[in-house]
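Left out: one protein chain. Kept in place: all the others.
Up next, subunit A:
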Amino acid sequence: MSLPHPLLYPLASAAQLAQTPCRADGIPAWLEEDLRAEGCRLIQSAGILLGAPQVVMATAQVLFQRFWYVTSMREFSVSQIAMGALYLASKLEEHIARMRDIINIFDLLLSRLRYSLAHPTAPPESFKYSPMSYYSNEYYTYKDELVIAEMQLLKRLAFNVQVQLPYNTMVNYLNVLGLGRVEGIAQKAWGFLNDALQTPAYAVYPFPTIACAAIHLAAREASVCLPEPPEHEPWWELFDADLEDMEQVCGWVLRLYRRQDEEERELVQNLLLGGRREVRQWLDEVEPKAST
């Protein structure tokens, strides 16, 4: 058949990786990665509050990650696209969420973040959320943003919003490797797959590579030896993965666990709350410094 294989979902090309729109606008790589991760955590928390199944959040995070390979954060706000991605994913996975629910949840999460930034020493329980009123302007602003974000996601991804998740594949791989019943490994690897959603991995590598990377990390952590060179043929070759690719994925995942610099985290959260306006302002402040 001359038809393209349906499994060929889009992945960022080498050129798109080398220069993302954000970096072209002057946003440093570490900041882009942190903002992506922060946006993904926002999607995940919102999805949990929404009561959506994990597949919805996973799909949303993959779409969100893809989006930043064709758009700069100077142009669209991270939280707006996160909201749109969750809404779109809820439709794609036939678990349709109400717009109002999504908007209320995002408003709650963002308000809480705003509060904790303004009162860094206050205990989290001291935050009181006052919901917006039913017909408030605030709601309609959010709604417009949500509709635009969803449409922009579809348009800029050219409606290629199909997502192939590696979870079931990874379980099969574990069984092939005889690790299916080894204490803790499956659970750990599954967790790494979840965490990898916060990294660009799913928008860059085919799903078998990500599954192998998660197994690689889990096996290391559980001190399980898998057949590797120089004594053996590398196990990942069985699953058509390349070591360099896996290591890149592992690197991204492990970066999430590092101790974040306090100042950096504050900047990331401020940019998340302020959206594109804040990003532009920050870029204008930083740019002259960078050029000198």
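Convention: contacts are C-beta pairs under 8 Å (C-beta built on N, C-alpha and C of every residue); 3 or more make two chains touch, one makes a residue touch a chain; residues count from 1.
The working rule: contacts and distances are computed from a predicted model.
Hidden chain, UniProt protein name from the list "MED27", "Peptidase S24/S26A/S26B/S26C", "Vacuolar protein sorting-associated protein 17" or "cyclin-dependent kinase": "cyclin-dependent kinase". Across the entire complex, the residue among A:41, A:112 or A:156 in touch with the chain not shown is A:156.
The chain not shown here is touched by just one of A:76, A:106, A:142 or A:205, and that residue is A:205. Across the interface with the omitted chain, subunit A contributes residues 1-18, 66, 69-70, 87-88, 91-92, 94, 96, 99, 146-148, 150-151, 154-162, 203, 205-206, 208-209, 237, 239-240, 242-245, 248.
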